[in-house]
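For this depiction, one protein chain was excluded, whereas all remaining protein chains were kept in their positions.
Order of writing sets the labels: A, B, C and D. Residues in every chain begin at 1.
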Amino acid sequence: MLLQVRNVTKRFGGLTAVDDVSFDVPAGHIKAIIGPNGAGKSTLFHLISGYHPATRGTLTFEGAEITHLPMHEIARRGIARTFQTTSLFSHQTVLDNATMGYRMHAATNVFDALLRTPRARREETESREAAYEALRFAGIAPLANRIAGSIPQEAQKRLAIAIAVAAKPKLVLLDEPVAGVTSEETVEHAELIRHMANEGYTICLVEHKMTLVMGLADSIVVLHHGKKIAEGTPAEISADPAVIEAYLGAATHA
Amino acid sequence: MLRKVRVAVSSAVIMAMASTLGATAQTPDTITIGYTGPLSGGAAAYGLDVQHGLQMAVDELNAAGGVKVGGKKTTFKLVSLDDQYRPPNAVANAKQLSQQNNAVIVFCPHSGGILAMQAMNEKSSPKFLIGAYSSEPAILKQDNHLTVMTPPSYDAYFKPFIGIEMKRFGKKLGLLATTSAYGKAWADGFRKAWEAAGGTVTGDYGVDYNTTTDFSGAVTKALNDKPDVMLVGGPSQPTGLVIKSARNQGYKGGFAMMDQAKFEQVEDVAPIAQLEGTVGIIPFKDFGPGVGQFIPRYNAKFGTSRQANAEVGLNYETMHVFAAAIALANSTDPAAIMAKVERAAKSLPGTYRIADINGLSKTGHLLIRSVAAVVNKGKFEPVPVPFTE
Amino acid sequence: MRRVLWIIAAAVAVAIPFLVPKTFYLQIVAGAYITAIAVYGLNVILGYTGLLNLGHAAFFGIGAYAVALLETKAGWPFWPALLAGCAASVVLGAMVGSVSLRTRGNYFAIFTAAVGVMIAIVFTNWQELTGGNIGIVNIPPPPSIGPLAFDGDVPKYYLVLGALALTILICRLVRHSLVGRTFVAIADNEDLARAAGIDVARVRLTAFMLSTFLAGLAGGMFAMYNGNLGPDQTGLDITFEQLLYLVIGGIGTIAGPLVGTLVLVGISHELQGMQQYRFLIFGPLLVLLVRFFPLGIAGGFSRLTARWAAR
Amino acid sequence: MLEIKNLGVRYGAASPALEGVDLTVRPGECVTLLGANGSGKTSLFCALSGLIPSTGQIRFEEREIGRMRPAAIVALGIAQCPEGRQLFPDLSVEKNLRLGAYVGRRDRRGTEAALERVCTLFPDVRDKLRSPAGALSGGQQQMVAIGRALMARPKLLLLDEPSLGLAPKLVEATLDAVAEINRAGTMVLLAEQNAYAALSIAHRGYVLANGRVVLEGSASALQQNELVKKAFIGA
Partner (left out) sequence: MHLFFQELLNGLVVGSLYALVALGLALVYGTMQIPNFAHGHLYMLGAYVAFFGVTVAHVGYWPAMLLAIVVLALVGVVLERLVFRPLRNAPEVNTIIAAVGVLFFLQTLAQVWFGGDYRVFPTPYDKVVHFAGLVATQQQLIVIAAAAVLMVALFWFLKRTLTGATIEAVAQNRAGAALVGIDPNRVSMMVFAISAGLAAAAATLIASISLISPSMGFTVILKAFAIIVLGGMGSVPGAIIGAYILAFAESFGGTYISSNYQDAIAFGVLVLILTFKPTGLFAKGT
């Protein structure tokens, strides 16, 4: 099992955003986490990636506990993530963005930079190649020299994925990868995510667009008010009465 | 491409700066007197006083037709540069004044700048005379033969001050001077002299007069040890506040006041009644023979909004000494002028004698007779201060 | 093309002692170079990582006092003293940085301002060591290396120019390296940098130490060049002045610190008679710049030239 | 009556958040706005309240309000209970409510009456008047937020996802309260994810997707619509 989430709880003041959630993500899997707004999906991602510390529970990645590690350490273990509102180094070039994704694999320090050591030169080349590879993977290599903040919204979303891919992670957390994207583009994005899975990345995604989720996910976890209310294949989930009620409300007329 | 513009800009600036070089060539019939001092920033008032004194002397000399050098009537020109009280700026200014304006003498009214200028003047050329307005003894110890220091060394005051205060009020001294370098040096010297005269010191309660808002705290602490005499001093007005605060808190003893504080300004804050028993340098109007005529001339030129004081007067006097020395030397060579300063000082006409001068010490100190005063029954009584060296 | 223009600028700088017969002018330019080195240091922390270190001048002071004291009191020659001065500044930078970098934004600025003022108070009050307000005078020049003597305005000018060139080289190399790109990336988006496995605290500390290194270098050169030193070079107002040069020259650019310093020192010198009044212009200018022209001269020109190039 | 024609909103260079939106709320109506996250509901509300600039026409009671400042729009009678509540957490509940009546502050008696009405509508709020708003539970804060909007005595009430983060029982209670407010004569524009619950109290509804209106109709028609079903549960 690549990632194990066990009894994870997060409280902010009086509010319990994530309440005793457990699930597993096997290697090579696409796992979707769905639920209405405010259900705690993004918070769950924040816990896995170390952005927030969990109040209770444990997170295990490749058999090692990562619950209390700082965010950058978790990333170094092989968990990459994107953010809900597309988060980029928006004043840097697209290429530099992707380079930063690979940055943790390079050990270059100030002295290497000043003395132009062989290591600095080698890593410079490596980073550049890794970055280009990630950009090609995401289909935005032609934009490499543009400033990230100035490229189209859809390309920015691809760049966010490219940064994650450049980190050469084992697990990628995608937080609403297609929010605010038109339906045609959504289809293309679904292909990109599928491509990632085919390349061997394990994926965990939070998404609202059901068409995308149902088409992609191997299995789905449904959160509601911070609690896991269902888990299963897309077919199982769409037939689950608890899920339908959570989404459509108590007055189910349909 | 973008670098091109950047570089173009920087080189344009360099060129612009370079082009100013040739702009001012010296006209042979004027002698430039340089001045670098604080003309902006917190000490600007002080710097302007010095400048006014020099300007007044220069204008008077020119009005009288200047001096004769090499058989030719020569006038003076004062060029002032701001150094914001910073020694490195003073050195840069001195270099500029000497190299660009061909200044023969450069005046500077702060010890840091003077010491730095002395070091620089040893090495660079052309050489110039330094008109040092500071009572820092270290200036005289540099063995620099082109420095003329004007104000009396502060240690000259120790003996007369201690004599008066110890006799009148008692042997216990509290130190409440400002914590500037000058203030600390003063307090240290005074403490040693006091102890040598058989007194005791209750403690050091010094605070920074420039940044302290309310002196009550420091005064309370000092008074708690019941001193008979307190050493106070720093800028005049804060010194007044310290005295006033001590009197308000019931202090009946005496004050020895550092020479940085001037009675006429201290009086703006602390009325004469509160100054009873205070010894300090005499108010400017009683300085010496020339003051009586000087003050009306000064007021006519610069107005009455700023009173003439020791800074104005002594720099005025020093400038006249230098002018006379130039005439005697019949040259603008700094060493030649320096050789005549002593004679010039001794023969200075009474109208220019703000304070009495008795010549020049070997170390370059003008032997100006400073006069102290003690407030006795609401009146300033002169106290003679011996010449130092 | 760019390289050619830098070479031209360097050639002009090298030629200045031959173009100008009087050394006071060299002193002004060299003074500007020294300030520019410190401003480059400020640029590393503010321009690259977006943190305003208001105690910057205090680190300049650490470097300067270390050199001055080691030379005058311990009898060290200049070169080891300079190395020690830079090291002292970096070590103190590491100490202050490891604590202050836990704060952000305004807190960081206020924290560093307080540290800076405290250091300046120590310089002023520890008279036995620092000479108080008078400071330290008669700091000896660097010893000769073979026939090369450094006791004179022209050789000293070249030393300072060398230090400036080294500084610009350091900034260029670092800025374009992976390290420098990480600095700006963190300033741009801290959370994403963390998510990419970057140890943000460590990288920030690196930038802070590099910044204080340059401040220390500038301080050491200052002590050497002027031969005297006082606490008034280390106060908050000096940091403010350096900030002014940086903002006008262009925050975050390679040419900005030099251009801003030269332009303002040049203007200040040309306006000698207006010394008192110049901040009546510079103050509002600063406000207008951050509002309308936050990239300063260098940034503004690079934007303009980019527009020309796009045509 | 609120009439929106060809409304557009754009943040920077990105693709528009809203484009060509037409929408009306007639007197006495409760209209619901459905759509997934990021479909443009909140942008629409912000544009209506004047918090963000927009293109096109927004007319309220025959007046163009598209360029007005937020304060002027509130004064005209459009109050919003925004997403995320936007309460003043350290101020007491009472002060939060009284600030809701800021535009009508000269009418003291009206303010007192409005306060009384809010307390009657939400009895829980009356017990908490002295507590800081931030110390209340999510449901109670939602009540305060709606109450604060009502304090302005609006003619049109904008509610942006009032059920967000509330327990199912509270969702029902909240929507019941909205229905009651609407029955008392206030026009309501309600954004909801909880589609069926919202449609059960609304007269009409619009469905937004990617910043455009993709569907509109009566509440009952929308309840039966397959597209709505699909959009929300992907079935």
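One rule holds for everything that comes next: contacts are C-beta pairs under 8 Å (C-beta built on N, C-alpha and C of every residue); 3 or more make two chains touch, one makes a residue touch a chain.
Quantities reported herein were computed from a predicted structural model and do not represent experimental measurements.
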Check: shown chains touched by the absent chain are B, C, D
Among C:79, C:158 or C:240, which one is in touch with the chain left out? C:240
Could you tell which one of B:34, B:152 or B:206 touches the chain left off the display? B:206
Among C:94, C:121, C:205 or C:267, residue touching the chain not depicted: C:121
Chain C, residues in touch with the chain not shown (by the definition above): 46, 50-52, 99-100, 102-107, 109-111, 113-115, 117-118, 121-122, 125, 236-237, 240, 243-244, 247, 276-280, 282-287, 290-291, 294
Even though one chain is hidden, which residues of chain B still touch it in the full complex? 40-46, 48, 179, 204-208, 210-214, 216-218, 220-221, 224, 235-238, 240-241, 248-250, 268-269, 306
Residues of chain D (touch criterion as defined above) contacting the omitted chain: 49, 51, 69-71, 74-75, 79-80, 82, 85-91, 95, 98-100, 102-103, 105, 148-149, 151-152
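As a convention for this text, only the chains that are shown with their structure count from here on.
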Can you identify the chain nearest the overall CA centroid, using each chain's own CA centroid? C
Taking each chain's centre as its mean C-alpha position, how far apart are chain A and chain C in Å? 42
Linking chains that touch, what shape results: line, ring, star, complete or other? line
Chain C residues within the chain B interface of the complex: 1-2, 5-6, 8-9, 12-13, 16, 19-25, 27-29, 31, 125, 127, 131-135, 137-138, 151-153, 222, 226-230, 232-233, 255, 258-259, 262-263, 266, 269-270, 272, 275-276, 297-298, 301-302, 304-306, 308-309
Residue ranges of chain C touching chain A (in the complex, touch as defined): 170, 173-174, 177-182, 184-185, 188-189, 191-200, 206, 210
Over in the complex, which chain B residues touch chain C? Could you list them? 1-11, 13-14, 16-18, 20-21, 39-40, 44, 81-82, 84-88, 91-92, 95-96, 98-100, 111-112, 115-116, 119-120, 123-124, 136, 138, 179-182, 184
